[in-house]
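On to chain A.
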Amino acid sequence: MVGTPVLFIAIPLLAAFLIPLLGFVWKESVRILPGLVLLYLLYLAVNLMGQVAHSGTIVEVIAGWAPPWGINLVFSPLTGLLTTLMILMGFIIWIYSYRFKNIDFREAVKYFILLLMMITGSVGIVLTGDIFNQFVFIEITSISAYALTAFYKGRDSAEASFKYLIIGSLSSMFLLLAIVLIYSQLGTLNMADIADKAHLMKPGFKILALIFFITGLGIEAEIFPLNGWTPDAYAQAPGPVGAAFSGIVVKAGVYAMIRVIFTLFDVSGTHQFLIIIGMITLIIAEMAAVKQDRLKRMLAYSSIGQMGLVIVAFGIGTEEGVFAALFLMLNHAIIKSLLFLSGSYLVYNSTEKYIHETDGLAKHLPITSFLFALGAIAIVGMPPFAGFWSKWSILSAAAHSNMILVIVLILSVSIIELVYYFRVVNRIYFFPKQKEVEPKRPTINALIAMSILGILILVIGFYPDSVTGYLHSASQSLLEKGKYIQDVLSTGQLFIQ
Partner candidate 1 sequence: MIIYIILLLFLLLLMIGTAIYSIVQRDLLYAVIGTGVISLILSILFLFLQAPDVALTEAAIGVALTTIVFIITIRNTVRFEEEPKRPSKPASK
Partner candidate 2 sequence: MNMIYIVFIVLLGGALLTFFANRISGLLRDTFFLLTILATTVLFFTKIHIGDTVSFTLAGLNLKWGLDAFGWYFSLIVLGLGTMAAFYALSYMKGKDRLGYFYFSFLISILSMLGILMSHDLVSFFIFWEVMTWSSYLIVIYSGRNVQKNGINYILLSALGAYAMLTAIVMVYANIHTLSISEMINTYPQFSHVQQVWLPVLFLMAFSVKAAMMPLHVWAPGAYSDAPMAYTSVFSGALSKMGIYGMVIVFVSMISYLPDDTLFKETFAWLGAITAILGTLWAIAQDDARKLLAYSSIAQLGYIITGVAVGTDLAMLSALFLAALHALFKGTLFMAVGAIERQTGTVKFTEVTGLIRKMPWTFIASLLAIIALAGIPPLGGFVGKWMLYESLINSNHYILVIAIFFASTAAFLYCYKFLFGFFLGQEEKEWENVKEAPALMVLPMLILAAGTLVLGTFPGILLKPADAAMQTLGYASTEGHLWSMSILFNEWGDQVLLRPLVYAIAGTFLFFLIILTVKGWKNTRYVSTKDISSSGEVPLEYENLTFSVNFYQPFLRAVGPVMKKRMIYYYREFGSGMEALFDYSRRIYNGNGQTYAIYVMIFLVIILLFKNSIFG
């Protein structure tokens, strides 16, 4: 027994409260502490994953109250997988940004606190088994995200952040309304309990609550047309934060939405709705990405598109579809983070981040460019890299459900995606360098972080079996609604004393 799931929340919170204090004593500790915390959590996550594979879902009750009454954390194969992924990505992003704001200590303190909290909030969204608690974690994540988006002072970052905030506030309004409706009908806030009793709700309440959830969580999951804030926020946030958005925060949003749709309510027609809305998201985002002249915006739109694809895959609804969606989430987290991390070095000294400013940088930043190209090839689904396997599983899942139109649309959009990624890679490698651009060499820790991601892409690409086992058990655990309810509700002694 190395620990319990609650440590995923408690330890980072403790660290976040501790960081300002330690800063008075030893400045370097501010940078080191989050890394140590994340490393420990990674160790914990891997251990717990082993434990879960061995003995089934871990449900932890908090404050000693059994689930319908107390808040509980669920470390199932699914949530465990996502937690591990998020912590891993967080750790890599920490490595990457270790030297971030090297000069200005006071900014560094805030950066690391906010980053750590954003990761913790996302992990909390995934782990918690209580809808209101999930709302609180969503707010934690959002506030850190607002602040991190507006982190750079010289740009239009505040504008992006403000847009994010307006939409985010609407999101929390919808979530609260949904919670009100559910509570008024069932008198409980526990997800398993709600799922168990959902049939008791009057139909109007159920549908309306579902709609509010979809709208509120759809904003976090970046579905069209709720994603107006996304490109701005991604583009204006510092590079590692952009990576964290696409690698961690969105994943949590998608998870929350999927949990609501798959476990809380089983309303017929939701799956078709997911497919349609995911498809629209995918198409619009990829179309918008083609004509971008700014690198990070392009990556942001691409990220939206990929999330649309994830939602389509979830909408297929079969075990295969869920598997494919989770696989894509995993791959997207790794690859898109790599693209953001390497991309932000390619446009490091530029304020506008134009794509043409990356022209010919391959000569000056060979490794960064190579990793960017690797990411680009991988994300469009070229074998033998990671992206191919997820694309394959989505397509075969769709084919097994006889959704030929979905397949055709996905593939046509993939062609668009391929064009704009290859255009950029061509520019990096073959265009003459712009005179006024001064390339910035990546620091050693950034190189390490990017290389880890690159290696992960290759490992998953050449040996997908390294992850598919976990993904299969995760997708089963999402679909086994009865088991989830039973796992949670049968846990825990009442009040120990």
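Criterion: a contact is a pair of C-beta atoms (placed from the backbone, for glycine too) under 8 Å apart; a residue touches a chain by one contact, two chains touch by 3 or more; residues count from 1.
Selection rule, in plain terms: all candidates are chains of the complex that A comes from, given by their letters.
Not measured: the values here are computed from a predicted model.
K.L.:
Quickly now, which of 1 or 2 touches chain A in the complex? Give its number.
P.N.:
2
K.L.:
Using the touch rule from the top, collect the residues of chain A that touch candidate 2 in their complex.
P.N.:
159, 162-163, 166-167, 170, 174, 207-208, 210-211, 214-215, 218-219, 225-226, 228-229, 231-232, 267-270, 272-273, 284, 287-288, 290-292, 301, 377, 382-384, 388-389, 392-393, 395-396, 398-400, 402, 404, 407-408, 411-412, 414-416, 418-419, 422-423, 426-427, 429-431, 463-465, 468
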